[in-house]
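Single-structure report; data block below.
With one protein chain removed, the remaining protein chains of the complex are shown where they sit.
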Amino acid sequence: MSAKQEEIRIGFYVCHCGHNIGKTVNCPEVAKFVATLPHVVHSVDYKYMCSDPGQELIRLDIQQHKLNRVVVASCSPLLHEHTFRGACAAAGLNPYYFQMVNIREHDSWVHADNPVEATEKAKALAQAAVERVAQHKALEVKRVPIHQDVLIVGGGIAGIHAALTIANSFENTPDSGKPPRKVYLVEREPSIGGHMAKFDKTFPTLDCAACILTPKMSEVGAHENIELMTYSEVAKMDGYVGNYTVTVRHKPRYIIADLCTGCQDCISHCVVQPEKSPKLMAANEFNEGLDKRRPVYIPFPQATPQIVLIDPMVCLNFRKGVLTDKCKKSCVTACGEKKAIDFTQKETTEELKVGTIIVATGFKAFDSRRKPEYGYGVYPNVYTALEVERLVNASGPTGGHVVLRDGRTKPKTIGIIHCVGSRDERTHKWCSRVCCMYSLKLAHLLHEHTGAEMYNFYIDIRTPGKGYEEFYGKLLEEGVNFIRGRVGEVTDWAMTPEEEGKLVIRVEDTLAGMVRRIPVDMVVLATGLEPQADAQEVRRIFNMSCGTEGFFLERHPKLAPVNTFTDGIFIAGACQGPRDIPDTVAQAGAAAAEAMALISRGFVEQEPNTAFILDAECSGCKSCIPLCPYTAILFDEARKKAYINEALCKGCGTCVASCPSGSIVQNLFEDDQVFSEIHGVLAYD
Amino acid sequence: MKYSYFPGCSLKGLGRAYEESLLPVMAHLGVEVQELPDWNCCGATAYMSVDEGRASVLAARNLAIAQRMGLSVMAPCSACYLVLNKTQHNLAEYPAMRQTVDRALGAVNLTLKGEVPVRHPLDVLTNDIGLEAIRQKVTHPLRLMGEVTEKAADGTLVRRTGVRPLKVVPYYGCQIVRPYATFDDKNDPTTMDRLIEALGAEVVTDYRLKTKCCGGSLTGTVPDAGLRLVYILLKEALKHGADCIVTVCPLCQYNLDAFHAQIASRYEPVRIPTVYFSQLMGLAFGLPARELGLHRGVVPMPALAGPEAVAAAQPAVA
Partner (left out) sequence: MEITRTIKYEADRVKGFGREVMSVPGCEQLESCIQCGTCSGVCPMSIYMEYTPRQIMELTRSDFKKEVLTSNTIWLCVSCYACTTECPREIRITDIIYELKQRAIKEHQYPRGFPIPVLAQEFSQMVYKNGRVAELPLVMKLFLKTNPLAAMGNWRMGMDLMRTGRFTLASERIEAREDLQKMLDAIDAKQG
């Protein structure tokens, strides 16, 4: 409906924003000036327009003065355009008859030293808005439906918790007539569980990690609302909020999943036996390479799903991943009637349609070889924290016996070096948040297992969580030697007879004020957390950004930690930044709640500032189509005209500017509107 | 291949054996070196302790002279190598310093534009000449007559006199790998290790002190500290059963070579010869020992087994 037929009645409000604007810009003067402009029937200044009384003012004035256009000169539209549009709508006025002018970020805040000119500028900007708003048209917000299914990428504790939270909210009654709602959980490893599955105990409670995790893992595996896709990766994502089409790649296990019972007879009968052919075994990834596994294996005893898989790079039936069929396949014989092994299995892809996505892909541990000073890989008895987690674990490579690399010797002194790779300009500037706590935990566990003398070398002891400082106190009582001094080097060069055959840590004990040499049998490196190696590829797939450190970027560090800049896509857990399990679970719940909020509402509202093509004027030249960054423009071959998918259009204006025949128009940025605004600014003298 | 050559004060003085061996070795490899005409002292660490501006000027004058010759500079002495490189880094990073130095150079009509590559001989040998070319020039692989342990046909270990490779500890010292590790790794440099191997000698690969400081001038000024640092290096070399230590720096060589009497009286005797890598190269190329300055070592190098001795004895290692 064009308002050109009826008289235009503009209401103008200039906000003091307390001192923010009022101190520099003379607001009453601006209001007085604007009152002189054509079509302006009401012009006032006010202290805080965004407050309840301020909004009420707009509402009352619209009714009282029969306003059909509103302009507010105040702060950034990003902050309160929505607020004022809402006030207009509440009074029955189409919210798109509203225009906002920024005289704070664009004026008072940047011209604080020049109040006279700042006021003039405010007047000019206000005139521009007033002339523009006269050209505004009524627009309607579009509703985009949200698909009910959810995709969760990453099956660590974050993904698991989010999956269960959402899946438990779905009430899929068989006779509802509606398709059942699903949570797809995609995990690239053969089992869910993530890093937490590798830990022995968790701080500060010293709960057994597997004991608290595996029930959740089983629940996921058994949940009727969760479709678990392990050994799978997301290859591609298309679409927009509420309507994502995701292509998932399923890597071949060479096992028919439905037929495998998890009996593991194939594993015990595999021709590659540790006693006979140890060189043909592969490094056991789950045990951080501390022991070996066969070509056919299950990642760890509590793996979910309980399905084995075959590694084509090591299996004798393959050669470098290509099937040769030369092995006698004792595994197939052992499998017997179940016939679950299929060497011809190929990678498959599947398309999923979901409305929201939660990315919970976790972290990667810092590679200790980047700090050669600590001797990892050079001296055998230097370990990473994850290796030690497996060492102390009862289901680990040594059955929980802490012995050195020779497999026999029990260490009598152990040194734990904090901040490996973290708080370091040369590797990672950030603090990895969990290492102090897990170093305390490992100090406790190692002492418990070996009775060894423990030394922790730290810069600061960071205990930010609930019960964490108390845990530190407990370690102090256990007699752990805490030495405040960052270790520069680990060496096996002995200066005294006591140091022979040991690893020596030379460090300045900064608190006691002396340089010390401490010989230890075993060195543990508290490696930091960093983004996954393929974080950049993953973020591109999901249209997300990464921060400077490489972790996925949240929409706002304080107020939107699980949202991304792409609507409908959320992040949770360590992929967003280093964090411990309680915070990860909290974030997973938060992301689940955000996803569920979208789902339960059922739709998102789309800003109407989309572009549309004037059919009559489109010449079918197709210049606009390749320019659209959101691939929102399509071509109707029958009519030889282009048309825009409003749901994908983000209103960037590229096609509008490029159309040679000027047949693309953008709502809220029509030529008349833009030119009036320019005219208004220039007209002001 | 041609380089300008910046010897530095030490290579004309206490470290003359370095120059005496390096120049014939370079010539033997077909590399031309031309000494910087009328070069001045680089300032080493001492001048930097007094005045940074002046110290930079000292280095810059030499760089300007080299630039006029249009050649990259080869600087064998570790201190000179570091000072020249550090000065160039600073001139590139700090415009104020650049201005000051330019002004000083301008006072005597010298200019320095951009950067002059300053290379260490190990860098030139490994990257420009290549270890393969060096290997081909080796006519006298470094061998010693000595005690060798072998496995006999029946599996028992037998000790006899034979020929074995010279066992060498590669000692890099600090200043060619820190703070600028341009041609080698700063934690575990291996250019010299690979060079020594190419000469047919056996390298002690786990000498953990290969980049630890020898104490520099402290052996003279604060012997309590300096001599101990030297003692540690020598003792560890002996512990690894080495025949000699090979070094890249004249001050390191002097420290490791000339203080044995004091170290023996303070701590214990730890006698082992220390030579320059260029001297070992010269020996491997068959150049006469006298012409390589080997007589200048306070602790003499043992005589190596020549090809005839090797042929005569039953070699333990093929």
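Letters A and B mark the chains as written, and numbering starts fresh at 1 in each.
Everything below uses one rule, namely that a contact is a pair of C-beta atoms (placed from the backbone, for glycine too) under 8 Å apart; a residue touches a chain by one contact, two chains touch by 3 or more.
Quick caveat, the model's predicted, so the values are computed rather than measured.
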*Residue in contact with the excluded chain [from B:G30, B:G130, B:G220 or B:P307]*: B:G220
*Hidden partner chain, touching residue among B:G43, B:P76 or B:G282*: B:G43
*asked:* Tell me which of B:G53, B:P269, B:G286 or B:P307 is the one touching the absent chain.
replied: B:G53
_Residues belonging to subunit B that touch the chain removed from view_ = 9-10, 12-14, 16-17, 38-41, 43-54, 57-58, 61, 90, 93-94, 96-97, 100, 103-105, 107-108, 110, 174-175, 178-179, 186, 212-213, 215-218, 220-222, 224-225, 229, 258-259, 261-262, 295-298
*Spell out the interface residues on subunit A facing the chain that's missing from view.*
373, 419, 423-426, 459, 484-489, 506-510, 513, 515
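One rule holds for everything that comes next: only the chains that are shown with their structure count from here on.
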_Taking the mean of the CA coordinates per chain, how far is subunit A from subunit B in Å?_
53
*Of all residues in subunit A, which touch subunit B in the complex?*
372-373, 491-493, 495
*Which residues of subunit B touch subunit A in the complex?*
185, 187-188, 208-209, 232, 236
